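One chain of protein is taken out of this complex; the other chains stay put.
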Amino acid sequence: MMVVMEEGATEEQIARVVERVEEVGATAHISRGEVVTVIGAIGDREKLTALPLEAFEGVERVLPILKPYKLVSREFQAADTVLEVRGRKIGGDHFALIAGPCSVETAEQVARAARAVRDAGGTMMRGGAFKPRTSPYAFQGLGRDGLEMLAAAREETGLPVVTELIDPRDLELMLDFVDVIQIGARNMQNFQLLSEVGKAGVPVLLKRGPSATVEELLMAAEYVVKEGNRQVILCERGIRTFEPSTRNTLDISAVPVIKLLSHLPVVVDPSHATGRVDLVLPLSLAAVAVGADGLIVETHPDPQVALCDGPQSLPTSSFAEYAEKVADLVAWTGKSLG
Amino acid sequence: MMVVMEEGATEEQIARVVERVEEVGATAHISRGEVVTVIGAIGDREKLTALPLEAFEGVERVLPILKPYKLVSREFQAADTVLEVRGRKIGGDHFALIAGPCSVETAEQVARAARAVRDAGGTMMRGGAFKPRTSPYAFQGLGRDGLEMLAAAREETGLPVVTELIDPRDLELMLDFVDVIQIGARNMQNFQLLSEVGKAGVPVLLKRGPSATVEELLMAAEYVVKEGNRQVILCERGIRTFEPSTRNTLDISAVPVIKLLSHLPVVVDPSHATGRVDLVLPLSLAAVAVGADGLIVETHPDPQVALCDGPQSLPTSSFAEYAEKVADLVAWTGKSLG
Amino acid sequence: MMVVMEEGATEEQIARVVERVEEVGATAHISRGEVVTVIGAIGDREKLTALPLEAFEGVERVLPILKPYKLVSREFQAADTVLEVRGRKIGGDHFALIAGPCSVETAEQVARAARAVRDAGGTMMRGGAFKPRTSPYAFQGLGRDGLEMLAAAREETGLPVVTELIDPRDLELMLDFVDVIQIGARNMQNFQLLSEVGKAGVPVLLKRGPSATVEELLMAAEYVVKEGNRQVILCERGIRTFEPSTRNTLDISAVPVIKLLSHLPVVVDPSHATGRVDLVLPLSLAAVAVGADGLIVETHPDPQVALCDGPQSLPTSSFAEYAEKVADLVAWTGKSLG
Partner (left out) sequence: MMVVMEEGATEEQIARVVERVEEVGATAHISRGEVVTVIGAIGDREKLTALPLEAFEGVERVLPILKPYKLVSREFQAADTVLEVRGRKIGGDHFALIAGPCSVETAEQVARAARAVRDAGGTMMRGGAFKPRTSPYAFQGLGRDGLEMLAAAREETGLPVVTELIDPRDLELMLDFVDVIQIGARNMQNFQLLSEVGKAGVPVLLKRGPSATVEELLMAAEYVVKEGNRQVILCERGIRTFEPSTRNTLDISAVPVIKLLSHLPVVVDPSHATGRVDLVLPLSLAAVAVGADGLIVETHPDPQVALCDGPQSLPTSSFAEYAEKVADLVAWTGKSLG
């Protein structure tokens, strides 16, 4: 940690910072420049970052040097983490194509979607039974009934199921029916939820919050891994910016940035990133080309009657064509589906 | 709702939109311009907004006309909502000055802060017992012990207590010790939490998420009020932007915008908005001048040893001077403290 | 244009809006909903958008329906615009690979870069002689000498030259030495500059400003095309967001969005978007896959001594390897270089 003193900071102010740094067992190195003095503090990172040194007189800024996460970092584990769920893999050379409706509406709807995904070569299915909705008047999901429909579709197709958890009290129920627990963008910093899925040891798909930095996403993942659960898939799904032509702005650079910083697999969700079905294919190809480990997209047998996210859902009738192009580019990159 | 058709949309595409609108019992008005056709849909707003009309062929955009919230709106209730908590009021002509440490650390620390707040004319105290922290390695709060310390300080000073709830399973416990439940910025769209505090009927201080629009904040409040609980205080605490000189960017305009749209009281949190103690006073004065109903600020007996948010906490020794200036400007606006 | 009246707007207020709309020769259609009234105004778009209807009493919002640009739109010209510069094409099936140093430093440096670009199959070269720099103390470019060095490198390699214009008074000079005039991100809304290059009839590469919407970029291009110059290449180079891991956030979605809205070619600048050489290749591949018409990247014989943008410049020694991967993916998309 580097403590930058103000111009004109006194010797006494410098001494007080040094003293506080040494009190927590760290060592302090003083660099005196012509204009400002910088104090380097070397020691236990948790103890140092907990010090409120910015509150000290004469201190202008405190610059952290070490990364605030550990277990999810490339430095901690150089090799890519590869998850395996019901025989399907993700990470390393394995690309996951995860697809399905925004929300489970009927057994028939979810079964049709699951069949279309399986037939087109998709590797997992998605579908929401508990839906966090901005408006309290919007459809909130079928709950337990939805989970049962997902399990039935899994039974038929063999596809592992990804579904969102929004309340820690539903976790146990969910574990009976699904394979991968999604933590949604709004809950990326719901630390209770993160700890619970960490303890449960279940595969987790963790979505980046719309205003979360990459570093914050990695720290959220650290909450899960810290409980002993390394089965975490990260998901870039767009950040909030001023640009109105897409619902969010897909931060495509986040994929290679995360791959450099972390060993965890990263997938891209072009459906939520844009909110527009006409952009799903080009952005899916961009995600494959940039090095993502998978895609999670919305597909629905009839988007015009969907209870949620119709405007961004691929019709299942065109899913095979979509999947073929994606698979072809995946092959170009040297990876393979599932 | 206005459905804007693409240039060159066919009569058949127009007819299909009209048909779908009429299926949900609404009426459709067609306006044919020289370039594009617009279909106005008039009817039940929930049914209309649930229609995925953007997914229809020939549709370019769907423009909502009605506001997506009801119970929190000025149209629903013209008069300002005034809350009363242990004899202290907020809303209308009543300005709340809420202060205290970021987190409860010791009984002595919280008691000293509470006394300083009371002596300076503050109207409520704040302090966290359950702390949501970006890093899993940071101090997470004292939990139940912290709640007891808050209750003891309340006992001594008579100040009502505001504290944050982060897990729905802790709500009952909390109701024994505190007066106002804070829903933090990260949990603004934790809809389970919102529904629970709505059902509990307890006063709620709801913080705006760092990437939430004003409209989304009002919809989050609608989740609480919909359960029959009108005791909601909204809080502007800064949004996430590209500007690095403050931790967040205080969206001061949100205060008058919300006052125009809603009857609920609005407070400002300059401590979290900026992360800098040297900006707390000027931004507090700005908040008073712009028409806020209160302030929530951090104060600590010794910021240099604080376990969290030291750099943005006013020392309790200077709190009286701060509160005096704030109170003086509150009087200028024609309101009065508490 | 749709004028949404406030709830409770009076008949008189509605009449006044209608009257004003009709004064400019447009027709007004009134839709009365249960809650609000909406007035559709149909007529000349310039006259209507110039009306300050939001300033009228009883008006809540004005929603534009028509796009504010014309000549650059797909509706105006369905076929892709293809530019040809010294025999190199861009647009349609022609992909441009434009590369070179941030700034021209020496004749030798620019010549070495140009040869590397040509040898690797690049189709145009870039290099700055007039540099807009955030700091007044930074290197501001070689000016006319730099233009001469660029022209010499062009003479040797046959590559057309792209360079930035920052002052309208330098345009004539520049036309003697270069082929494509770049309008930089900071000058995207320097309307004098846009009009001048429009009148000059020279090919223009127009970069999106870091906080400009796609619509604003298209309106800036409209300034050029309105002067009779259709030779405009648009460039996405990152927008400003809260994410610090890249210098800007590449808005990859902007590429397919623009391709839907406009007939003009779109290139991507991964060097400025990220500021990091280690992200240039993955983002270049993403740009190709998403459907861009070209790339503009920085390459320098020795980035460690570059006077500007060293950290984001590919060494020319690795440019051939980079270009090979890009070309391979370009072929996959069915396009061809230059």
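By letter and in written order, the chains are A, B and C; residue numbering begins at 1 in each of them.
One rule holds in what follows: a contact is a pair of C-beta atoms (placed from the backbone, for glycine too) under 8 Å apart; a residue touches a chain by one contact, two chains touch by 3 or more.
Since the model is a prediction, treat every value here as computed from it, not as a measurement.
**Q** In the complete assembly, which of C:Ser211, C:Ser318 or C:Thr333 touches the absent chain?
**A** C:Ser211
**Q** So one chain is hidden, and I want to know which residue out of C:Arg32, C:Arg144 or C:Lys226 touches that hidden chain in the complete assembly.
**A** Answering carefully, the residue with contact to the hidden chain is C:Lys226.
**Q** Could you tell me which of B:Gly43, B:Gly121, B:Gly143 or B:Gly291 touches the chain that is not displayed?
**A** Residue touching the absent chain, from the options given: B:Gly291.
**Q** Could you pull out which residues of subunit A are in touch with the chain that's been left out?
**A** 2, 4, 7, 29, 31, 33-36, 38, 40, 42, 63, 65-66, 75, 240-242
**Q** Which parts of subunit C are in contact with the chain that was left out?
**A** Touching the missing chain: residues 20, 46, 49-50, 52-56, 68-69, 132-139, 166-169, 186-187, 189-192, 209-211, 216, 219, 222-223, 226, 240, 276-277, 303-307, 309-311, 313.
**Q** Name every residue on subunit B in touch with the hidden partner chain.
**A** Contact residues on subunit B toward the absent chain are 211, 213-215, 239, 241-246, 249-257, 260, 273-274, 278-279, 282-283, 285-291, 329, 332.
Note that in this section only the chains that are shown with their structure count from here on.
**Q** Which chain's centre, taken as the mean of its Cα atoms, is farthest from the centre of subunit C?
**A** In terms of C-alpha centroids, the chain at the greatest distance from subunit C is B.
**Q** Counting only residues that touch at least two other chains, what does the list for subunit B look like?
**A** 240
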